[in-house]
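Only one protein chain is missing; all other protein chains are in place.
After this line comes subunit A, so read on.
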């Protein structure tokens, strides 16, 4: 079975982003970028499915500018077999990305399409579900366990008050949550090997997807700053402040 994993190049999760002085957007100039952490979990899961003999091929795909090749190489170093970049310099709106990915799915015909549940930059949590709708398949978002049995993908999902298990027919879309697995680190020999694995670049315009802008970014501002707090010396002082100053208990 073929597993397609969609990945995004995003800000490194340990970096705190700053807003540009003119308020037009965040400033990503010179900021360290990485494979979005949830996408990393998706890649890891695909590789584990291959190691368990469930999957035969793992293909990673990204939509973005040419710099995203770096993250595709990371995924190849982790164990993916080959990579595709749908190259575009446009703003990455989820529906447009979903349409490009649907075109790739039409030609690749995977039995499972894995996503991270969200990217940590724009935090949309939309693309996987949109792809599922566009290709007419079932979906399991927020996955915490994935198995394959009786021609179905059986997925445990984390939901608001616990967990839920659904069974999906093939092909299925699954978006990965934090506790699905703990991604491995790429070994140096695998990083070297990844440089020789196939990475195909496709111009987004050539896919024939009908894309347009659905939103306009008016501006970006830093969040409101909390006023500086105080240190309290004891539990009784804390309780006194909460009762008599803040009035919350």
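Brief remarks follow.
Throughout what follows, a residue touches a chain if its C-beta (ideal position, glycine included) is under 8 Å from a C-beta of that chain, and two chains touch if they have at least 3 such contacts; residues count from 1.
Methods note: contacts and distances are computed from a predicted model.
Missing chain, UniProt protein name, picked from "Iron hydrogenase small subunit domain-containing protein", "non-specific serine/threonine protein kinase", "Electron transfer flavoprotein subunit alpha" or "Aspartyl/glutamyl-tRNA(Asn/Gln) amidotransferase subunit B": "Electron transfer flavoprotein subunit alpha". Mapped onto subunit A, the footprint of the missing chain covers residues 11, 13, 16-19, 26, 38, 93-95, 98, 117-118, 120-134, 136-142, 144, 152, 154, 157-169, 172, 177-179, 213-223, 226-227, 229-236, 238-239, 241-242, 246, 248-249.
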